[in-house]
Each structure stands twice: as C-alpha cells, then as structure tokens.
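Take this structure first; my questions come after.
The complex is shown incomplete by one protein chain, all other protein chains being positioned as in the whole.
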C-alpha cells in the first residue's frame, strides 16, 4: 500500500487511508499486510514488481497515442489484404451501438436485468438465420475456425465417426486451428484441389469417402475466392456415406449467393467479421454456426442458444437459455465440448448491421463486390506478366493473382506498393510454394473505381520498371 | 419527389412509394405536389436546386475524412495558442457523457421525461457555484463574451445607468461582441492599462468613475494573462459610485486563485471551455454568469435557472424553472433580454469535469499551470532578443512575449515554428500595434517539460539564424 | 434510478481523475506554485466540490443520461416548432476526430484548409437554398441570429443616417418570442401584429403599422401554426416601401426546402437553425447554430470574419468597418457546420425536396387524424398546413377539466414528449406537434394513439390524467418554491443553506 499517498487512486476508491483503516478495523485487522496472511511467506513475492511507473490519464493518452501513431492504417492507405479479415463498409450505427456503455460492460446477467442483452442476441440469431436460411443459429463463437472445428466435432458426435474431409484450399491457419481442436479425437484428411479451377477435386473426394467419414467440409466462397458451384453434388456425396455436409460461408456473400441450405448443407458456419466489425488487427473475428431445427443437431451445440418465451403477461416476450443442460456450464466435462466467454458484442453488432442493410442492402452489396472484384482482376490481368491463377473460376471478393510472369516476388511488389500508399494482397508463396509467386487480392465495396485504377496503374509501373 | 426511386431514403422512411401514396389518399390528395398548394407559384422555385449529388454513407465518410485530413491539429502539433480558446486535459469521461445519445439528442422536455437533463444542469450550476463561490449560476450562455455582455446589461438594469467601464486589455474580439450587444442601450468606456504592468490603470479608472457608471468590468486573469491583484480596490471603487463590480474569470484558475466573491465582485462571468471542452475550432465555448442569491440580481438574469424542489414523495428531488416569468419565453420583448438555445451540453460537460476533478484536482491543476507557464516564460525570456512584455506581473497560463529585440516579425517566427511542428502564440501586432511584435503564449498542464524545452530550443534556433 | 445529487456522492479522499503533473525539473526551476501567485490572490479556502471516485462519477452521469428522453429514444414529434428530426449517426461520428476536435481557431489558415472548405461549401449550399448572397455561421442559435439580424438592421439604418429615426420593429404574435426580445435588446420598440380570423398575419394591420419609424419587419412563414402566408411578398413590399428591412425567421424551414426561398419572398436576410432543419442535434439546448444569410447589400454588415476562396486557398477575411463586428467568439460551432454540411451531402437537391414534402405530408396526416380525436381542434383555417400545427384542447378542457399541462405530464407515461406552446397562449389549451420527415406512418400512429388514449381517459377517468405522471423516474414536483426568492434553490449550496438553517 502506498502509505505516502495523500489521496485515492481514481480507480480504487477505498485506497483513501481513513476508509481503508475503518474497514480494517471493522473486520478486526490492523494492517493491510494481514489480508494476505493465508499465503505462506515462501510463496510471496519478496520484492516490488519491476514495472514502469504509473501514468496519469493524460500521460497515458499521450503515450498510447504516440505508439498508435506509428501504425499505418487501412483508413489512410488503400488496402487489398483479406484472407480471413476483410475491410468492409461499416454503418456508423454499428459503432454507436457496440460502443454503448451498457453493452460494453454487461456480462452474464439474468433475463430480467439483462433483458436487452438477451433480446439483442436472440435477434442476432434470428437475423443470421434468415441470411443463411437455417432455423437455428448459436450465440457467436470465437471465429470461423472455431465454428468449423465445432461443426466438425458436432458431426463426429452425431455420426459416431472420427474423420473429416476438407479441401486443401482451406486457409492453412484455419486448418491449424481445426487440427489442434480436433486432435486427438478426430482426424482431418485433405481433398486435393483442381489445379486449373482451384475448386475441390471431386474425383479425389469420391475416392476418400468411406464409412469412417463424419463430415465433408467445404467453403463458399473458398479461401482463394472461388465460388464453388457444385455444392449440391458435394453434399450428396457426403450424404451418400451418411456423412454430414458442413459449409463454411462468408456471410456477406449471401445477398447474391445461394445459402448452403439450398445445396444440402447440414451445418453452416462462417465469420461475422464482415458484418459490421472493424478489422482491429484481427480482433474483429467472430464465428457462427447454423443448423436446421433438428433435435439431433441442436443438442450437440456447445454454445448457448437463446430462445424466445412467453411471460406472465399476455403478449410480452421473454428470453432464456434453450437446452442449457447440454452445456459444459451445466455438466462440466460431460457437456458438449466447452463454453465460456465468446464474442457476444460482435453478434450484437452483426445483428445491427443486418437490421440496417435489409435484404436489398445485402443484395446490392453482394453485387457491388462481384463487380468491383471482377473489375480489379480484369485490370490486373491486363498487365503484362500478371495473370489470374484460376482464370476460369468465378470468384467473390478475393482472387489469386499470379506474378510469376513478372520476374518479381510478391514481397518486392508489395514493398513498392506500400511506398505508393497501397497494401498489396496477401503473399501466398509460403503457403502454396507450388504456385510460385502468387498473392490473394481482396476487393470489396469500399474500393472506388479510382482506387482500383490506381492499383492497376501502380502495378503496371512496378512490373514494367 | 424522386419517382424513379425504388426504395426509401434511410433518413426519410415515408419516401416508400406505397406508404406515401396511402397517406396521400388518407388525407384526400393525389400527388405530393398538392401538399404545397398554399404557396403561390410565383414564390416557388421553378428549378431544381444546384447542389452536389447525394452521397451514400461511405462516400460521405470518405469525402469528409478526406477534407478533415487536410487539417493539422493540436493533438499532433505542440500548440501555444490560447487567447480565448485553450487546450487543456480532458478526462475521457467528459467525452463519454457528452457523446451519449440521450444527451446529444434531447432538447427541451419537461421535468418528468427529462429528469436527468434537469438534474445534470442543476448540478452543473451547483458545481460552478462552488468554484466561483456564489449561490446562483445560470444555465450556460453562448460564451464568455455573451456572459459579460449580459452581466453588463444586468448591471444597467439594476442601477438604471447606461455606461460600463472596461480595461483596454479586454480581448478586442470580445469587446466587439459586447459593444454590439450593448449598442445602443449602453455605452462602453475603456480604462487605460499600465504600460509597465499590463494591469488596469487605477488612476484612470478613478477619473472615469461617475454617477453614470453602471458597472466596472475586469478580468482575472486578464486576456493578456496577468493576475489582477487589486480586485478589492477596483470593486470598492466601483461600489463607491454605486456601480456594480463584474469580474470575468477563467474558471480553471480558481483552484489556486481567489474567487471574485472574495474581492467584491457582484457578478462573475467567464467561459466554461477550459472545463472539459475540446477546442473544436472555437466550437467549445460556453459562458456562465454567477451572482449572490439576491432577488435584485436573480430577477435580472435572462437565462433559465434550474432549481431543486421536493416532489410528492418524501425525500425525492425534482427540478424546475426558477422565476420563469423573468424570461423572454414568458414575456417576449418584456422579458429580460432574450433566451433561447444556448450551450447546455457544455454545461453538462463542465459539471462532469468538476465532479471528476474535485477540489484537489483543481488545486493541483492550477498549480501545474502556474509552474509550467512560468517555466516556459523563463526559458523564452532567456533567449537573446526575446523578452516578456510585462516582466513584473504575475500571470496565469498566458503571457505576452516581446520579439522586438529579434528583428523578426511574429508572423515570420510562427511560420518557422510551424515547420518545426509547433503552433506559436497568437500574434498581437495587429491588435496592439503600439507594442510592435508581441505574441500571446499559452502554456497549460498538457505541455510537458520536453515540449517547453523544445519550444525554447526551436525559438533560439530561429532568432539566432 | 433514484439518483442522489452529485454532492451526496462526496467521500473525502476519493479522486475522479488525476490531472497532469509538473515535472520535477520544472518545479525545480520555478519553485512552488504558491510562490508564483500574489499573496492576496491565493485561494484561501478550497472550493467545496465533491470528491468522488471515477467509477461513481461515470455511473452517476450514465444514469442521469438514461433518465433523459433524447430524440433518439422516442417518437419525437411532441416538441413542435423544434424540428426534432433524425440525427444521422454518421455525422456524429465524423466530428469525433482530432482533425476536428483539436483545432485551435487561431491556427494559421494554411493548417485548416479542410475546415475552411467545409465552411465555404456550406455557405454555397445555403445560398442556393435561400437565394441569399452570403452566410455567416457565427450566431450560435436562432436567438443569436435574430440578435445579429436586428443589429444589422440598426447598422444599416445608421449607415443611412436614419438610425435614430427608425426605432420600431414589427413582428407577429405567432412568432418565436426571441424575435421580439432580440429586437428589444437592440433598443427597438416592438409592434406585434395579431392574426386575422384565418390565422394569417394581417396585411391591413401591417400597412397601418409601418411608418418612417419602421426599422424592420421580422416574421416566420409559416408561423407556429403551420399556416403559410401566401401574400408574404406583399408584406415585404409594404415594409420596403416604408424604408424598412425585412428579415425572415427560417429557424424552421423544414417544409420549404427546394420549394420556395427567402429571396423570392422579398426578404433581405434570413437564418436557418442548423439544429432544426439541417439535422444537427439539439444537445439538451445547444451549442447550436443560426446560419445567417443576407442579400448582397447587407453583406458588409455581417459579423466577421468570413471565409473566402480564391480558387486555390481558403482564407478568413475580416469585415469592413460597417460590420456589426462580432456576435460570438471565433467563427461559430464548427462541429455543427460540419454536421449540416454532411447532412446536405447525404441528401442532395432531390433529397432536400423529399424532406420538405414528406415533412408536410406527415404533418397533414397527423393533422387529419388528430382532428378526429374527441376534444381536439386546430384553430384558424381549415385547410392544409405545412410542417406543423398548433392545436387546442379547449373543448376537452371545458368538458372534462383536463388541461394541456395535465396532458404534458400524462404523455410522459407513454415515453413521449409533448409541448404546449410559447406564451402567451393565443390558442387556448395549446399543443404544438411537428412530425418532420423522420417518422414513419407507424410512428405517427403510435403518437396519435397515445393522444386518443388520453382523450378517452379525460372523458372517463380524468383523475388519471390530472395526477400524472405515473411512470416517470420522479413524481410530481411541488413547484411552490420556484418563484419565491426566500425558498428557491438554484444551487446545491443554496439548497443546503435554505433547508438546513443553523
């Protein structure tokens, strides 16, 4: 205790010496040291921690703002990085709501004092349900990778099997997360992708299907941007061995692309980040899982599921936990996987986003992304030495640009783009060495034609130099 | 009406064609044009307005952020401009509260649905009352200049006289505002200032006192930063001719400086901007007026005054308008001056600020400003050719630096400081040509020693170059 | 919440925030702060501000915010004349950047080109909307704009040597009280015209009122009744013929955007409240902006400086000697200038016209429905109104004893605002509704249903209305002390003195 302090710390009111003393007396103690008597001296830290001196609020602001000022950001640069975290238009109201003190600081209250939180999350579930055309959606989980991991483990429990098939085009980082989460209970096997189209190689899929297979997982659009248009066929193949069809989606595509329920998906998962979350250096991710309203599936969710109920008062809505007894909160290790703090604020935000956008907004937005990304791809592919890696496949938002014909590395190109105020696409050369120098470009509704023309112009300058 | 629009504007729900049509039918009209039938064609604008095309939210954000990015700001530069708008430390909670949707969008509701607004403004009045040591404070007015103008006119009505005396050191802009507001009902006469001390010339004051004088107005600290230490004498002189003593103060000085009530002020006024308002290019100003709880004075306020009252329920507080019948709301031209929308949000913010700072915070802050401003003055005055215009006078926060010995103009110096990331002090050469090249420097608690040392070093480099 | 007054949260020793401190190096160089202050000026007794921990301060003000019914939270059509429209959230976000908040008004103009461009472009837009030739955004409310206009009237006549002779300003009873009050502040005698039977300002009375003493004529159109005076050009002609200046109170121009302008109606000046028509928030009562525009001959009287543009650089240019000088520090409420600029850019010419049309449509829909409520009426002409209507509960009061003030308190139980009218109550038992363009049909229906419900209560169970509020944070005030100097308490310290004497 800082005995020489003449006033309290603003965050710790009872550091007021008189108050502290009165409270100690009340509980029969003489000094604050006695408070920790339960801890043996041998375990006590016998020195002060070596940490920087405390800052007052203004010092802190200046210090942190000074650090942050060293970051270049995608609001000031033109950014073509995507690969799991995407820069989209965020309506101001999304931030207004998720910055509300009430939502920022609430946690796990009861349906009565936190009625608003329950309702908001129920609404989130309901709005995503419409987007993905499913009847059940969970309270958000950590991210797409977690949602996919859980979907696969749900499939494992439902089928009593232990192998999942995934296309090799899954994001290597996501595959690592799924792998860690599934090990050692389930095994992942990878299906080849067609070198020409970038899509799953269905022949290889057929070859790998067997009675061991719990699930076939695939993505629309894929990590590499391709729109998989044989979803029905893949789901039917999965179902042919009584496996479960799991589809990962970018929800922002669903204003224009068919929802997976229409091509046989049993479980849908994906990331909410495009629906109103700032990138936040990767802190905006949040996963969702959706299924039909089938008890077999619902009872395998580890997550909380909020349901709507009547109350004592006619016509009034209340909200509560559906089938709470599934969860590890109720059953510890006997519950379904585990549940804890997830990403509720992003669920609320995604709900606000979808409420604002409506069906027309999502449709227009999807169309705009289709057009702008195609336009960018076309402009880039027109540059000598630059081409598309999968020119025959339709894509949504992202596409693989092949720089092998330029004689330059992606790293070189990106360094030069950075000088021009542009964050170039993600370098794929480490993850997919067999493709040489390729990069994944992301183009969304936020890119103006001028931005895309400038990218093409700068790129042309770089490759011709 | 945009007949070809297939959807509503987000801000105007009833632009939905079907809804619009249904409403028109309900009121018996056929077209929206008929809505304005009351306006003769001769008065109608017979063309579309020539305005830029509407932007969607993202375009707007990018457009405005692009414009704002062209502004250099005092968060990134080191700023020594004050002169009526000061850069101070603003606790984060001030912004949290004044950005609350409820306070941003409320207006003029009744004491029941807007209980919080009434209470917050009553608390603001009460907190400022402690700071200035007076029993009555108004709901904020536009700015210090308006508060001073009204104080002078209150004094005119109370005394039945029509002349006010002000020292020549009053900010020329403020004097213009007061002059306009008082003309033609009252006349302003200016008292000389002592060329050596910058303070009011009491001999001249004595000479100008007469039975015509309604009020003597002076400031502590003055526009030029000086701490007037003869307040008692000035008030007594004013009272000697039955005039009213009006003191303008910078409220942030009152943690260390005596409040004007202690040296005879009858009316106190000033600006709230230092108490938690960002500079906002001059949009943060807000004035206050304070008096004793004397009916003669209270009944001359034009402003709303919120009072605390009991309610039907024992121990509960309610709030309402005190002596509403004074106001122009009640009496139109027969009310006291005029009242309307003023600067309530800044009043709320100042209340939050004072609640956070408490007496110790205000005391420490005042001391810090005293020390830092003195330090800066000392460092600058040590530079060859640079001196203080009024070296003998104590000052608070601001001081006049004399560059006549450098052979450079303030404009030259400031241009060079700008290149070094510094906004130099306000150029006084136009307002006070008799002093040659002088500038008003403002140093507050936000300046670190490193900032001040850097100022001195840059300055030295400039004058030696 | 049953929230105490902030002083009651005081606990000695607690701190809300620690302000920046003096470095040891500075203290060493200049000494203790006390030594730098003349002895007579050192504060002897610390101000009795409360000492409160940070969390508790935040909690207190957050709770008070929840007890405030912002327009964001309700169907805000009950504060008629105030044009409580939707405040676009994007605009509020745009101003929250250091590139706006941390600008000092005296920065070199080269460092604030973006800000000045916004001022200039809003000026251009306002000119187009009004037909005037130059705007200032210095006045920080409608009242200050009216004061500035009255000042310009005086400066104008002074410049012509008629300043002393022309000492009367003519206004109307249905106009905002500040029209009369600000003219009086500028030393004018006020002549107030009452309406004719249909609620129109009376042209004959105006003709009788004008004289060589006429300095100016100020009027709103439509006035608070929502009735548009189609003969307005005749009015301005009469005043001009008498040598007076005509200035237009367009605080609320919400029903007129893109439809009709000050210029064609013959006005020399007008102002728009950016916090009404142009979607800046009201912020519990300011800071606000009364954007003041004038025709070319009056430009030289505007308060300065004005923003100019030479095609490459924006500048702040001082005004000539004839200017009224200034009415507010610096250049106005820059944040609100930005907000309104952003709002106009979100709508364009077509959108602004939609605003006017839907505001009038909504109002006439509401008017149509409210006239069917038992006990409600709308005095004066039976025809359409523009953007608002002043209604009357005269019949309801006569038949049930329930007054418009009772209904004010009862509406609060429905989570809705309701305002009577400015004084004096020319319309008996008045209430004034203005739905603006921001509310949907369902929103209007909700408001109408609440009024219907209360009307039914008045006829069947009037006590429930008279004893309202029943659902507020607080119960009914005992207002008896508010007008008595012995008992009023305008601050907490005064309350303590008056209620705890010893």
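Which chain is which? They are A, B and C, in the order written, and residues in each are numbered from 1.
One rule holds for everything that comes next: a residue touches a chain if its C-beta (ideal position, glycine included) is under 8 Å from a C-beta of that chain, and two chains touch if they have at least 3 such contacts.
Keep in mind the model is a prediction, meaning the values are calculated, not measured.
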item	value
Chain not shown, its touching partners among those shown	A, B, C
Absent-chain contact - pick from A:143, A:266 or A:300	A:143
Among C:40, C:66 or C:192, residue touching the chain not depicted	C:66
Residue of A:250, A:266, A:337 or A:398 in touch with the missing chain, whole complex considered	A:337
Residues in chain B touching the chain absent from view	7-13, 16-19, 56-59, 91-93, 95-96, 101
Residues of chain C in contact with the chain not shown	1, 11, 14, 53-56, 58-59, 62-63, 66, 72-74, 86, 88-89, 96, 415, 438-440, 442-443
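Just so it is clear, only the chains that are shown with their structure count from here on.
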item	value
Top-ranked pair of chains - ranking by C-beta pairs in contact	B-C
Chain centre separation in whole Å, for chain B relative to chain A (CA means)	47
Distance between chain centroids, defined by C-alpha means - chain A, chain C (Å)	45
Residues within chain C bordering two or more other chains	14-21, 54, 58, 62, 88, 90, 92-93
Touching two or more other chains - residues of chain A	7, 10, 57-58, 91-92, 96, 101
